[in-house]
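The complex is shown incomplete by one protein chain, all other protein chains being positioned as in the whole.
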Amino acid sequence: MPPIPAHEPTKPEDEKPLPFGSGYKLIGKDYSTNDLVAKVTGQSKYAEDFRAEGMLFCRLVLSPMPHGRIKSINAEKALAMPGVRGILTAAEVPGHADYINDNGTRIKADKWGELALTDEPMYQGEPILAVAAVDELTAANAIEMIEIEMEPLPFNTDPVDSLRPGSANAREDGNVWVREDGDHGREKLTSFKWTDEDFAAEKEGRMPTGKATEHWSYGDVDAGFKNAAVVLDETFLTADVSHQCLETRTAMAHWQNGKLYVYTGTQSTFQTVAAIARWMQIDEDKVVFISEYTGGGFGSKITGALTLVIPALLSKKLNAPVMMRISREEEHFIGRARPGIRARTKIGFAKDGRITAVDMFLVSDAGSYGSSGDGGACGSITSLLYQPPAMRWRNVTVATNTPPRSAQSAPGGMQAIAIIEPILSKAARKLGVDQVALRRVNCPEGKAEFGPPNPRTGKRGYTTSCFLKQALDAGAKQFNWSERAARQPKQIGSKVRGMGVSLSTYHGGSTGFDGLIMVTPQGRVQIQSGIGNLGTEAVIDVHRAAAEVLNMPWEACDIVWGDTSKHLPYTCASGGSQTTHAMTRAAHAVGLECAQRLKEVAAKSLGGQPDDYEVANLRVSRKGGGGGMSFAEAAQHAIKLGGIYDGHDVNPDVDKATQQAVTALAGQGLVASAKDKFPHDGDSYSYLACFAEVEADVETGKYHIVDYLAYADVGTVLHPAALGGQVLGRSTLGIAHAIGQKWVIDPQYGATVAKRFYQNKPPTILDVPVDMKWNALNIPDPETPVGARGCGEPPVGGGCASILNALSDALGDDIFQRTPVNADTILTSYEAGRPMQNPLLAHI
Amino acid sequence: MSDTDELKNGESPSNENPSSESTSKSITRRRFILGVIAGGAVVSAASYRFLAPHGRTYTTGERLITINVNGKPRRVDVMKQETLAWTLRYKLGLTGTKLGCDRAECGACTVTIDDVPHYSCSVLTHTVRGRKVTTIEGLAAADGTLHPVQKAVVDEQGFQCAFCMSGFIMSTVGFLKTNPNPTRSELAHGVSGNLCRCQDYTKILDALMRGAEYTRRA
Partner (left out) sequence: MAIIRDVMPAFDLLQPSTSADAQKLLEQCGDDAWVMAGGMDSFDWLKDRIKKPKVVVDLSGIDELKGIRVTGDGVEIGAMTTLTEIANHAEIRKNYGVLSQAVSLVASPQIRNQGTLGGNVSQDVRCWYYRDGWPCYRAGGNICYADTPVGRNREHAIFGADRCVAVHPSDSVPALIALDAKFVLQTPKGERTVDAEDYFVGPDMDITKINMLQPGDLLTAIRIPSTWAGSRFYFEKVRDRNVWDFPLMNVASAIMLSGNTIGRMRIAVNAVSPRPMRLKAVEDAVQGKPADATTGEMAGKMAVEGAVPLQFNAYKIPLMRNLVKRAIAGVPSQQA
């Protein structure tokens, strides 16, 4: 039986950090993952590395204007060129259709949804046409022979401007997303404007506010402000930041025996099949998806990318494999980005720094397609991370003619932390409270509540556990916060130093997925993994939980991943840091199931009861000695026994897809499958305390990060090196928002002008300290068997905000009210002797 | 398509043998005749050797040359405007070299040419004749023994998605030839022409510093 998680309220102060790996043979230990040798030798295949006989190349034509309608396309000359095989237009792409989701619910077609090619582009850079030829050069030459006549339509690239009376809407049928029938209805686009009076605040350099389309509140917000020692009312703008995965969303496709084979990057191998089937409007069993290695996702490739239908459709049309290489510039347009949020936030503080109330008004830029959940997450993360006793949240989600947004590591959470933390820092200075101390009094703990009360139950959601206070204390100690803070002077010559601390959190996991293991007659333990391979190593690491239960050497495990024709189990989408939590649970469950079946096989063959046996070192042995069999023998026996033992009968608990995978493996070994049905009280979140020191040169506006530490509360540490990569990698993703990554758009033409790395500025190795530091508490989460939570998203907000806080510590309050913060902002304000930034002016 | 169809530039493919390469940079070659240039430069199509093995071997503007890759002479059709990254990936099947930006600003395509790191996306293949090109596939020994830097990356679980990895490793291998005993900061500068979007820079430097150590010991 699995260990039953505790249900009593957690007492965080009783929990003690453990050395990594204590009590385990595999979990918490460093090892080299099974995919590394292929990576270092260049043998690992990413989408563009696959080749097929007779492969054609396709290239895209992008919209030159931010909103327009195609009147005509004349490709006659292009099609007549030698080597040109065909074109694909929007008319040939399957349109919007209803589909059935995982729960069997019919989801109505979304007429505002994005398609792979369009006749009415909603942003400059949107694909409108594809050309396939024998090689890329021919395709490119052909594109320049195509005449496209377009009618320009009104556009708007600025969400606040879009709310101004009389301003242009992004679409002919509206500019703002609203829910039909209250909170649970579908979202629809409508025309929504504020009044001129609403815009009066703009003249004072503050974000204007007006009617909101979404809102919630709890507690007595007005009383909170009335009782506050300090009330701050701040405007802040977070930047739109592209994911810019190093591997673009290149895709290759071919058809064979009526099946579509797609090769592209994804975060979630198993889950991508359903997406492809939906986009192509074909059955899932007609899709084979291959994604062995993916060059980065960060939320932009949760189920691959919609544009993969272009090579898939061209391949069908031209009866040849088609490779669609996506260029870096194309990736800038179609590769997704984090939505920028404009925020007006009022926070009341008691004398000791405890927050008394939060009033948050957001304008979220959803870009050209779909609504965005970031505004909502921004509200709920704020309520969790700073535990305001009273909070009001309002939001307007605006469509603009800018590239499409999607989730990006810590969607909404990152923005929340970037918006709130500088206000906390300012309050601490006003109140004379130490920055760490102010965070400590507001820090969540244990089964911390968050969000508004559920309208049905009247109860607020709560977390599984939270030991952030311990992480904050341990981090402050490791960072020598007090000693550094006491150090004087802050300024030497033109160089001024500042320190920042930030809390951070995000979702840390989901539940209810399946594990699938086959013990082969050769005695190998083959573990089927439906997780995408992004190099976070979740694809492999989580299965250590199964091997741990089987008490076996890791070297005898083979992980099967990256190809849906290889029978993969029902697996979570790798987004929102679900995977480590969800799939260690599934792995633990299937490990227990496998051990149980092995014991049953042994008992049936050698006599006695299953419980008389134990599993260790690739053997099933009688407890206390006296016979047993190897895994290889057990697998051979399982095949003879058939039924539930070799997959001919299927565990009815598992998902349909897992059942199909079991059936496909039947007869090849001892096949065990299991669903995660472990209890789980609360929502899983992970937490970090992040610390930074910066040094700025007030004569040049240049600054650099002197030191950085992220201290994590992510439950049990599964694989220290991989976790370190996540903690510091995603910290740096957040830091990038503070130090430079951005979009530059000319609003007059609705055109992106920064399409190159040297223009949109992802951080280089010399833009962060060469020895960033991380640590983890390693306190198991009490609500999950292995105790591990996810850590992809949680560091991002803290990475960004610790830098912002350090900067304002160094430079003073109000120098910046927008990310990123660069030399121009710092110098302009210094020169004027007062804050000079117009916070609402984005995309500079 | 017959070979004669391909000779409209007046340039005989039969001249393009290795022995003539030493003179191929000479101004005396007839491709400098302006009329030829005007006639041949615009219409061109790349042949794709893996995909069309029975198709044409020459197209207008292409040339058969020999380049030294990973210690072996490789004879290959190369368009005049073709980059080394393209030749490696699409003509020689060496897909370990990645195209991350194709604009000299990510480093995923880094290879060494005569032991010096270069962005292969920004080198014309025709300019590397007579020079020694090494890619990620050329680092390990014939028996599969990993290069010390590769071994270090495996030992340290360096990198995440690894799309940038071959470029980083090639930069490191090249850098260590000139500075075998770098400080962490020096090595960071050495590999600063490589971008990692997983931004796992600290663990990358851990692995590459270990690589420097292994290389010194090897």
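Before moving on, here are some points about what is shown:
For reference, chains read A and B in written order, and residue numbers begin at 1 within each chain.
In this section, a residue touches a chain if its C-beta (ideal position, glycine included) is under 8 Å from a C-beta of that chain, and two chains touch if they have at least 3 such contacts.
Note that the structure is a prediction, hence the values are computed from the model and not measured.
Within the full complex, the residue among A:137, A:245 or A:641 touching the omitted chain is A:137.
Residue in contact with the omitted chain (choice from A:27, A:115 or A:129): A:129. Contact with the undisplayed chain is limited, among B:102, B:155 or B:200, to B:102. Contact between subunit B and the unshown chain involves residues 24-27, 31-32, 34, 36-38, 40-44, 61, 79-81, 83, 102-105, 107, 110, 116-119, 121-124, 126-127, 171, 175, 189-193. By the touch criterion stated above, the residues of subunit A touching the omitted chain are 59-62, 64, 129, 136-137, 139-141, 143-148, 327, 329-330, 489, 491-494, 496, 697, 699-702, 704, 740, 744-749, 753-755, 757-759, 761, 763-767, 822-825, 827-828, 830-831, 843-844.
Quick note on the criterion: only the chains that are shown with their structure count from here on.
With each centre defined as the average position of its C-alpha atoms, the distance from subunit A to subunit B rounds to 34 Å.
Subunit B meets subunit A in the complex at residues 43-48, 50-52, 79, 89, 93-103, 105-106, 108, 135-137, 139-140, 146, 150, 153-157, 159-166, 169, 184-185, 188-189, 191-192, 194-205. Taken in their complex, subunit A has these residues touching subunit B: 30-33, 36-37, 39-46, 48-49, 51-55, 82-83, 134-138, 141, 244-247, 293-298, 325, 327-328, 534-537, 719, 721-722, 724-726, 728-730, 732-733, 736, 756-758, 762-766, 768, 770-773.
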